[in-house]
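Below you will find the structure I want to go over with you.
Here the complex is missing one protein chain, while the rest keep their positions.
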Amino acid sequence: MARTAQEVADAMFELVKEYQGKKKFKAGDLTKAMIEKFGQADCDKQLCKTAIRTLMDSGRCVYTYFGGSFIELPPKEGAEGG
Amino acid sequence: MATATDRRTDIGPPNYSRFLPPVIKKNYGQWKYHEILKPGVMVHVAESGDKLFTVRAASPRLVSIKKLRQFADLADKYCGGHLRFTSRNNVEFLLTDPSKIDALIADLKAIGHPVGGLGNSISNIVHTQGWVHCHSAATDASGVVKCVMDDLQEYFTQMKLPGKLRIALACCLNMCGAVHCSDIAILGVHRRPPKVQHDGLNKVCEIPNVVAACPTAAIRPAMVDGKQSVEVLEERCMFCANCFSVCPAMQMADPLNDGVSIWVGGKVSNARHEPMFSKLAVPYLPNTPPRWPEVVQAVRTIVEVWAKGARKYERMGEFIERIGWPRFFKLTGFEFTKQHIDDFRHAGLTYKRSAQLRQS
Partner (left out) sequence: MADSNGKQTPLLDELEKGPWPSFVKEIKSMAKESPMCQDLLGQLEKSYGEKRGYWKHGGIVGVMGYGGGVIGRYSFLNEEFPHVAHFHTIRINQPSGWFYTSDAIRTLCDIWEKHGSGLTNMHGSTGDIVFLGTQTSELEPIFKELTEKDFDLGGSGSDLRTPSCCVGQSRCEWACYDTMQLCDHLTHHFQDELHRPAFPYKFKIKCAGCPNDCVASVARADMSIIGTWRDNIQIDQAAVKAYADGGMNIERDICGNCPTKCMQWDGKTLTIDNSNCVKCMHCINNMTKALRPGKDRGATILLGAKAPIVDGALLSSVLVPFIKLEPPYEELKDLIERIWEFWGEHGKNRERTGELIQRVGLGNFLEAIGVEPIPEMVAHPRENPFIFYEEYLEEGDEEE
């Protein structure tokens, strides 16, 4: 069954939450993980793209940058500034 | 809480056509030829016979809104409110009435902005943020540029060089700017391996990412004082600072060892010779703020050797290729050292592989 962007966004959020502090995900990592989870037929790249936008627009995750852009839970500002 | 979707997003930049002067709108794609009238001033002539005069002035790139408003006022006074900036951070005023050119130049000079940078001259120095704003700078950017251009200003305001000369500065090897293909490149360098801050490294950085960041495989996972961290095989480190880019706990800045290297002979244009990378002329000069006299002197030396010896139109790299690198080092007096010989990927391609040498 084809998935909705909201469903995929929710699944992405759960994945990010589960690995917070252990692994950082790039947008491409989340896309690959979702295609694997839901199957190519029900969840393609375009849907994942929409899902990422849904996820980021909701404010549940934010983009971070450490020599590359990652998608993470909103951190406390300045805390990781080294 | 407001969500992102309530807002205006993804509109992109305003379309350029809103900002073009009428003479450009009318003659877009219909320009016939151009001529440099005097230093910093050129005219473009359209098929229709219309003329567009450009006055190019220097800028420090870091400009305040007060200065920008002054530029806007000058554009109103002389150009019907039209101006633009160049790919090398100069500011250009676009006029249709040539009788106003000298007054504009005088007004620009009065606010401290010399006119020039066209034709066989040094254009502005493309540069990065340095200590003004960057976390990874091995030297300052704006300050070094200011000192070098204070010294070379005559080559900006006059057209007395054999060809074009493009100088660029990057304050670290990330090179936010095309310094690696410049006639003269000034490049901030580190010379000491990262000081690893083992405390909390594992919290701030993913260790596999830090290990993978090293192009020479000098970093490996290690337990230090019972903490998960990394160690650096110092003899393999060539100070690129890529590990620091992915992990703030790999501190690179080191006042004792940071400094400046100088590279020569690169170009991006296809005119005559194909584009080429800049090559190492001086591996290290110390950071000596506020005026960096060693860097200023080295750059002037290179400029003068080229200006004296180059044929008409010959860029730095073409000139050095013609006279040979041994003579370049002889003429500049720069010492040739072990550091000048490449030892990274494909280094062997840079060895001299023939007996074609000048023996006298």
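Per-chain residue numbering starts at 1, and chain names A and B are given in the order in which the chains are listed.
Quick note on the criterion: contacts are C-beta pairs under 8 Å (C-beta built on N, C-alpha and C of every residue); 3 or more make two chains touch, one makes a residue touch a chain.
It should be emphasised that the depicted structure is a prediction, and the values quoted were computed from it without experimental measurement.
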item: Among B:55, B:118, B:165 or B:213, the residue in touch with the chain that has been omitted; value: B:213
item: Chain not shown: contacting residue from B:66, B:308, B:338 or B:358; value: B:66
item: Residue numbers in chain B that touch the chain omitted from display; value: 2-5, 7-16, 18-20, 24, 28-29, 31-35, 44, 52, 54, 58-69, 71-73, 75-76, 81-87, 89, 91, 112-114, 126, 128, 130-137, 140, 142-143, 146-147, 149-150, 153, 170, 173-181, 209, 212-213, 215, 240-242, 245-246, 248, 253-255, 258, 266, 268-275, 277, 287, 289-291, 312-313, 344-345
item: Residues belonging to chain A that touch the chain removed from view; value: 26-28, 31, 49, 52-53, 56-57, 59, 62-69, 71, 75, 77-78, 80-82
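Assume only the chains that are shown with their structure count from here on.
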item: Chain A residues touching chain B - in the complex, by the definition given at the top; value: 21, 23-24, 56-59, 66-68, 80-82
item: Parts of chain B lying in touch with chain A, wherever the complex brings them together; value: 1, 3-5, 203-206, 209, 213, 242, 245-249
